[in-house]
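Of the protein chains in this complex, one is absent; all others appear in place.
By written order: A, B and C. Residues from 1 in each chain.
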Amino acid sequence: MTARSPRASSPKPRLPGVLLAGFEPFGGETSNPSWDAVRALHGERIASHRVATCCLPCEFGTSLVALRQAIAELQPALVLCVGQAGGRAQLSLERVAINIDDARIADNAGARPIDEPIAADGPAAYFSDLPIKAMLADLRAAGIPAEVSQTAGTYVCNHVFYGLMHALHRSGVRGGFIHVPFSPAQAAYHPGAASLPIDTVSAGLRIALRSALTHATDLRIAAGAEH
Amino acid sequence: MTARSPRASSPKPRLPGVLLAGFEPFGGETSNPSWDAVRALHGERIASHRVATCCLPCEFGTSLVALRQAIAELQPALVLCVGQAGGRAQLSLERVAINIDDARIADNAGARPIDEPIAADGPAAYFSDLPIKAMLADLRAAGIPAEVSQTAGTYVCNHVFYGLMHALHRSGVRGGFIHVPFSPAQAAYHPGAASLPIDTVSAGLRIALRSALTHATDLRIAAGAEH
Amino acid sequence: MTARSPRASSPKPRLPGVLLAGFEPFGGETSNPSWDAVRALHGERIASHRVATCCLPCEFGTSLVALRQAIAELQPALVLCVGQAGGRAQLSLERVAINIDDARIADNAGARPIDEPIAADGPAAYFSDLPIKAMLADLRAAGIPAEVSQTAGTYVCNHVFYGLMHALHRSGVRGGFIHVPFSPAQAAYHPGAASLPIDTVSAGLRIALRSALTHATDLRIAAGAEH
Partner (left out) sequence: MTARSPRASSPKPRLPGVLLAGFEPFGGETSNPSWDAVRALHGERIASHRVATCCLPCEFGTSLVALRQAIAELQPALVLCVGQAGGRAQLSLERVAINIDDARIADNAGARPIDEPIAADGPAAYFSDLPIKAMLADLRAAGIPAEVSQTAGTYVCNHVFYGLMHALHRSGVRGGFIHVPFSPAQAAYHPGAASLPIDTVSAGLRIALRSALTHATDLRIAAGAEH
């Protein structure tokens, strides 16, 4: 991210910013498709906003420190975090973040919290601020496989999603989270696993951001689950 | 449920009650394994509590009216609601209920709410009051396949789970929700679908109730999900 | 199995036999639901046949030696082998056995053949002799979840199925294979895995045997797969 202070003599007003965050590799992988797809959009102009990107550590705690710092620096109008969901087949527009860490595997710093709140004084959950149904419709119309997800898990991704929403609460800045599948190169070593190429995911994130930035209210489309 | 007023001359003190609720069939099924498994436990004594049962309509709104009425009549110490999760393979101990209705299919009264809050003034979510990790350990030790679930969906089951937790909030009465698979008879007409026999599910619910009634605090066992 | 030679003075003629074979545990399991379900039927009379059972080692080669010996001793009218398919949710009526061993994991004797024929002079495959569509219909009608499977894999189960059909070829004795899910006790330690109780599987095998013994020709019911 560049310095925030616009020069007084600047002929062009700076565009409002969008912060797009991906993650470093975890769980034995050597790459993380979230960051690979996110960084391709750095500097792009989408719906009169400029995209800045950052890569978060896959660690409870420090991931949120890094995210809050990036938000403080950029002062974005919207923050979209993106994480890897190995095994899922489509872009997952997350509906809700819950106030719990429950780690089946250790994070990159070796931490493995079990049933600990992310914010001791926070509510049980936050819903995404983003118009996930409109984003879903726009992605499908563009031929990008997408779905609404009712859980972001209980690992670092949910940790960051919840911490983001807690930080943004009543700030006027909107936040949300999207999970993405393995890349094909990863799936080549996970028998039977689904995948989407990085450029397909980047194209999907571009559409999702445009949709989020241009829809003031969401659409009424069913995308729920019986269980 | 029987009348609440104990006779003055009663030689035996009434046991505190547990309310166990199942659901009527929905989604084209002619039976619902949740109710079939629940009703088998009616009247049983578990950990010094007496089990009462009720069958809820698979309808947004009226399901909660019926549940609240049953709670008011029985004044139970604990309420466990049980619903069908066709396609899941194990008893699902639900961790969290979220404040949203989003119906992919119509309920039994024809209603199909989309992205409407269950309680306009309620928080985004409630966590289960039950010791789901202890219940998980006890079920596995007994050879009953069980898992912790991070989402109860956005249909009538989640609606009832959220409404239950909202009604019980700060009452001192504990509440929770368990999803159960199809019965074998149902799965026989759903190619490839998982199932568990009704008596296996009933045995599991008995263990789960005992576990919930005898654990004041939960165990620290990881049962989270990366996404 | 008992001695084959009926006594001359025997007042009751011996019933023709059915050989039902299960397997010992493999792959780190301490039980095998195929044998647990099979042995419960030992000695039963089904459709005027007497069921004899045997437990096969989970080993390439010796499994077939044991099976052929059991067939030679019993001289059955029909042979049904039953194996564990951990992860499948229903009784799988196998359609076809293929002439190849390709072991992802070692067998119980440490062997791990790759792309070796089971019978060097045998055909590429044998279809089951059993009326799998009639068996499917009877199982479903009885509320037992069942499906036709187009592959028995390439491990010891397919090895035994192929070797059985090769041994029975042109003998007038019919043969077939059914895969069964994990037991609930196994699934309790395989997160998310499907299961069926042993007695449900035994009941299913009884129905399947009766169906196989009483249908001279199969039904015309679609049970194929697009891929």
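Going forward, contacts are C-beta pairs under 8 Å (C-beta built on N, C-alpha and C of every residue); 3 or more make two chains touch, one makes a residue touch a chain.
Not measured: the values here are computed from a predicted model.
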Omitted chain - touching chains that are shown: A, C
Contacting the left-out chain in the complete assembly, out of A:28, A:110, A:172 or A:191: A:191
Of A:36, A:59, A:147 or A:226, the residue in touch with the unshown chain: A:147
From C:48, C:150 or C:214, residue that would touch the chain that is not displayed: C:150
Interface with the unshown chain - residue positions in chain C: 27, 83-88, 92, 95-96, 98, 100-105, 112, 114-115, 123-127, 133, 150-155, 157, 179, 218, 220-227
On chain A, residues whose C-beta touches the chain left out of the figure: 89-90, 139-140, 142-147, 183-185, 187-197, 200
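In this text, only the chains that are shown with their structure count from here on.
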Most remote chain, CA-based centroid, reference being chain B: C
Chain A-chain C separation of Cα centroids, rounded to whole Å: 49
Distance from the mean Cα position of chain C to that of chain B, given in whole angstrom: 39
Numbers and ranges of chain C residues touching at least 2 other chains: none
